[in-house]
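A protein chain is absent from this complex, but the other protein chains hold their places.
For clarity, chains are labelled A and B in written order, and residue numbers in each chain start from 1.
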Amino acid sequence: MFWKRFKKNKLAVIGGILVFGLFAVAIFAPLLAPYDPDIINMEQVLQSPGAAHILGTDDLGRDVLSRMIYGTRISLSIGFIAIAIATIIGVILGSISGYYGRLIDSLIMRLVDIMLSVPTFFLLLTVLAIVGPSIWIVMFVIGLTGWMSIARLVRAEFLTLKEREFVQAARSIGASDARIIFRHILPNALTPVYVSFILGVAGAILMESGLSFLGFGVQPPTPSWGNILTAGREYMEVAWWLILFPGIAIFITCLSYYILGEGIRQALDPKLKI
Amino acid sequence: MNNCLLEVKNLHTSFFTDAGEVKAVRGISFSLEQGKTLGLVGESGCGKTVTALSIMQLLPNQAKITPGGSILYKGKELLRLSQEELRKIRGREISMVFQEPMTALNPVFTIGEQIREAIELHGNLNKKEATNEVIKLLKDVGIPEPNKRIKDYPHQLSGGMRQRVLIAMALASFPSLLIADEPTTALDVTVQAQILELIGALQGLKKIAIILITHDLGVVAERVDFVAVMYAGVIVEYASTQNLFNEPLHPYTKALLGSIPKLEDKDAKLNTLKGSVPVLTELPAGCIFYERCKEKSARCKDITPELVEVKEGHWAACCLYEKG
Partner (left out) sequence: MLNYLSKKSLELLITFFGITLVSFFLINLAPGKPTDAVSDLNPRMTPEIRAIYEKQWGLDKPVHIRYFIWLKNFSKFDFGRSFSSDSRPAWDKIKERLPITILINSISMFFIFLIAVPIGIHSAVKPNSLSDKLTTVGVFVGFAMPVFWLALILQLILGVWLNILPVSGIRSLNYENLSWINKIFDSMRHLFLPIFITVFGSLVGISRYMRSTMQEALSQEYIVTARAKGLPESKVVYKHALRNAILPIITITGLSVPGLISGSVIFETIFAIPGVGQLLYQAAMARDIHVIMAEVVIVSILTLFGNLLADIGYALADPRIRVK
C-alpha cells in the first residue's frame, strides 16, 4: 500500500533518486572529484568555469567542483547526525511528556515553549561563539535546538495511544512503564517522526550552510557548501561561480529532501500534519 | 401524482476514494407528498445521510451522483439545475437540520446573526425587521428570552438549545420540505423527546413535508406517515408506518423491530442483530442481507431481489416475495 501510493507520486520518486545520488556522491567523493580539494595552486587562481575546471577555481586556485563534491560529505553528515540528535531528544522527551502527563508534561512543554521563544539562530551563535565552532559542535547544537517539534508530535501521538486497549491490556498484565513506552506505544507513534526526520535533514543542511556562511560553522580548509560560499563572497564581483554553484547544490539537496519527505507523508497518511 | 412534492428515482451516489469506488447509495426511489412525513431508517453507514445530501446536492467533493437518476422537486429536475438555481432552492424550498448541533453552528458568529442571514437571503426585510423575525422564530422553537439569546454565541447554549436554533434557521424562509438528519442522536434522552415533539408541532403548524432520518425505528413510530428502511445503500422495505409496524415483511425490518425493547413484556428476549453491514467496495453477489438473514434460502445467494409491491402500498425487496 505504501509503495503503491509512493510510486504514484512521480515527484517524490525523483526526490528519492536525487537523495540516493547525493549519498553516492558523498561515498564515492574520492573517485568522482577530478582534483584534490585541498591542493592550492596559485597559478590557477579564480579561473572561470571551463574545460580544465568545470565549475572554476577559488581564490587559492582550488577546484570548485572537487571542493563541492567533498562538501557533500559534510553537508549530508551534519544534516543527518544533527537531526538524529534532535530526534532522539524529541522522541524521549515527547514520550515521557505524553505518557506521564501532569507535572512532568507541563515542565517539558514549558521547556519546549522556552526553546521556541528564543530565536534559534541567536542561541546557536551564542553557543558557537563561546565554545568555538567545530563540525561536532555544530551538529550537536543544531540537534539541541531542533527537537521541539518532534517532541510535540510524539507527545500528541502518545496522548491518544496511551488510552487504547492494547496499552491498557499491557498495563493490566503488569508491564513496566519503560516496556509500555518503548515496546507498545512508541512503534505506533513513529509515523510522523519519519517524515519530520527527512524534512528536518533539509532544515539542518540549511542551518549549517547559514552558520558556515557567517563563519560559525565548518571551518576552512574543510570544504562545506556554506563556507565555499563565504570564501566566494569577497570575490563575487569578479568570480560569480564561487557563490552560484554551492547555493544551487544546497537548494537542490534541500528540495530533494522536501519532495521526498512530502511524498512519504502523503503515502503514509495523507491527513498527517507536520 | 399532482401533489407530489419530491420524487427520487433510481438515485446512485458513489464516493471515489483511494480504496476505490464506494457505492453509498445504489439506486433508491421514493416519493413524498406535500405536507407528509417520511422516516428514513437504517443503521449508520447505510446511506441515509448521503441520500439527504444528494437531494440538497451538498455532497463532499469526492462524492458524485451517477447520471441516470432523477430528483424531481415540484416537477423540477434538481440534478439539472445550475449552482445558482440550486442555491435558491436551498433554505427557501428545501432546508436541512443536522445531526451535530455542536458543530453545525459557526462558533464565531452569534446565533441571531446566523439566523438573520437566512432570513435576509430570501426576503426583502431591513435589518430591524429581520431581527424581529429572528426573535419570533426563536420564540416559535421554544427558546426562552429570545431577545437576549440572539446575542449569544453557540458555545453559550446547551445542545438542545442549539438544535432548536438550527431548526429555527431551517424554518427561516418557510421551506416546503425539511430534511432532519438524525436531529436527536447527539442529545440527551429527555431533550430528544422535546426536539421530536417540536418538529412534530411545527410540521402541523407550518404544513411542511418532513424527511426524518434516524437509526431508531422507535423514533419514527408515532411521528411519520411513511417509513423507508434502508440497508447497504438500497431501500429494502417501504410502507405506511402502521403497516410496517403491524406486519413487517423484510427480515431486516423484523430484526430491527426485534431490537426495540417493549415495555409490556419485560421477560421477552431482546433480539439483537448479529454481524455488520457489508463493505460497500466489495459487495457480494445475490442478496446483500444474506450473511445476516435469519430466513435465508439457497437462492438468496444468487438473486438480487428488487423492490416489489407485496401488498397495496407495501413494498419489500426480498426473495420471499419475488414473483415466479
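Just so we're on the same page, a contact is a pair of C-beta atoms (placed from the backbone, for glycine too) under 8 Å apart; a residue touches a chain by one contact, two chains touch by 3 or more.
Please read these numbers as outputs of a predicted model, since none were measured by experiment.
Here the chain not displayed is in touch, across the complete complex, with A, B. Of the candidate positions B:169, B:209 or B:235, contact with the unshown chain belongs to B:169. Considering the full assembly, B:105 is the residue among B:6, B:63 or B:105 that touches the omitted chain.
If you put the hidden chain back, the residue from B:88, B:148 or B:207 that touches it is B:88.
Within the entire complex, the positions of chain A that touch the omitted partner chain are 110-111, 113-123, 125-132, 202, 206, 209-210, 213-216, 229, 233, 236-237, 240, 243-244, 246-247, 250-255, 257-259, 262, 273.
Interface with the hidden chain, as seen from chain B, comprises residues 53, 56, 58, 83, 87-92, 95-96, 98, 100, 103-110, 117-118, 121-122, 153, 155-156, 166, 169-170, 172-173.
As a convention for this text, only the chains that are shown with their structure count from here on.
Taking the mean of the C-alpha atoms as each chain's centre, chain A and chain B sit 53 Å apart.
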